[in-house]
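One chain of protein is taken out of this complex; the other chains stay put.
Showing subunit A:
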Amino acid sequence: MSTLEKVTETLPPAGRGPGARDFAGRIARQAGLLGVIVVLGIGFGIARPFFLDGGNMINVLLQAAVVGILALGQTFVLLTGGIDLSIGSVVAVAAVCSGLLSHSLPAVVAVLGGIAIGALCGLVNGLLITITKITPFIITLGTMGIFAGLALIIAGGQAVYGIPVPFSDVLAGGVAGIPIPVLLFILLTVVAALVLKFTTFGEYLTAIGGNSEVARLAGIAVGRNTALAYVVAGGTAGLAGAILTARLGAADPTLGGDLLLTAIAATVMGGTKLAGGEASMVGAAFGAVLIATLTAGLTTLNVQAFYQQVAVGAAIILALVVDQLTKRRA
């Protein structure tokens, strides 16, 4: 059948994903981000040679890990066309809870407890959004305040101290010199990218964000999948909270505010669209590393913190401008 041959020609020969060409385009963008990270690293390295020491580079990755893990979760939500403003507060709730749990329970249980509490917060967001049909921005703006308050209430208004050593070891320790949070960050990036590309969950979130009416007419359980995206975002925020508690040796109920916006910044730098329907997990991870590199590098150059903020803000805008320009040319 000649028409079949014709179609075969136009289909990608051996790509594994749904669209090899599309995939190549995204690889190019991610390679670009990676290139910027490398150039920045070399630049800072020339100015301050110790910047490129193994120990320092691992430290930069450790800085990136928390934001990066948050960004991965947020990417699932942005993919649906929603947003989760509460993840910073969820980090605080989970940090406090896992800190308190660690006093009486084995370290692994305390970590899993933090993740479970984060996922529970996400479930609250997801159910409120899908049942009330109120926009995610408003719902999570509300829960952002609620969760932040809960963290303070649970902690009794002050930081939780006396985090036992085994707990810190579980998350702040390392394997072959690489800290566990960094390993988790890399592992989760790979898992999230695979989920996005090769599972119905990733596919359905893409469809929902692209055109939710189409998704509904295709028989997709829009509400359940959307809610699940918030559960994933909450769970990653829970893990981030546990990591912070382990690293700091104390659980601070007031942390989280900056983390939210940095995570969103990392996500959009990586090519995820706020309007939904398009997302990149590897891009979000690179975005987090880029921001961490920039911040750490400017610190080594003794640039004051407020100038750093200006630089990071400019970098976000620049990344998206470059993205626009290359797309227009293509």
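We take it that contacts are C-beta pairs under 8 Å (C-beta built on N, C-alpha and C of every residue); 3 or more make two chains touch, one makes a residue touch a chain; residues count from 1.
By definition in this document, contacts and distances are computed from a predicted model.
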Refer to UniProt and select, among "3-oxoacid CoA-transferase subunit B", "Pyruvate dehydrogenase E1 component subunit beta", "Alpha-L-glutamate ligase-like protein" or "Ribose import ATP-binding protein RbsA", the name of the complex member that is left out. "Ribose import ATP-binding protein RbsA"
Selected residue (touches chain absent from view) among A:Thr206, A:Thr226 or A:Thr245: A:Thr206
For the full complex, which residue in A:Gly54, A:Gly157, A:Gly177 or A:Gly219 touches the chain that was left out? A:Gly219
Contacts from subunit A to the absent chain lie at residues 1, 3-4, 6-8, 10-12, 15-22, 198-201, 203-204, 206-207, 210-211, 213-221, 277-278
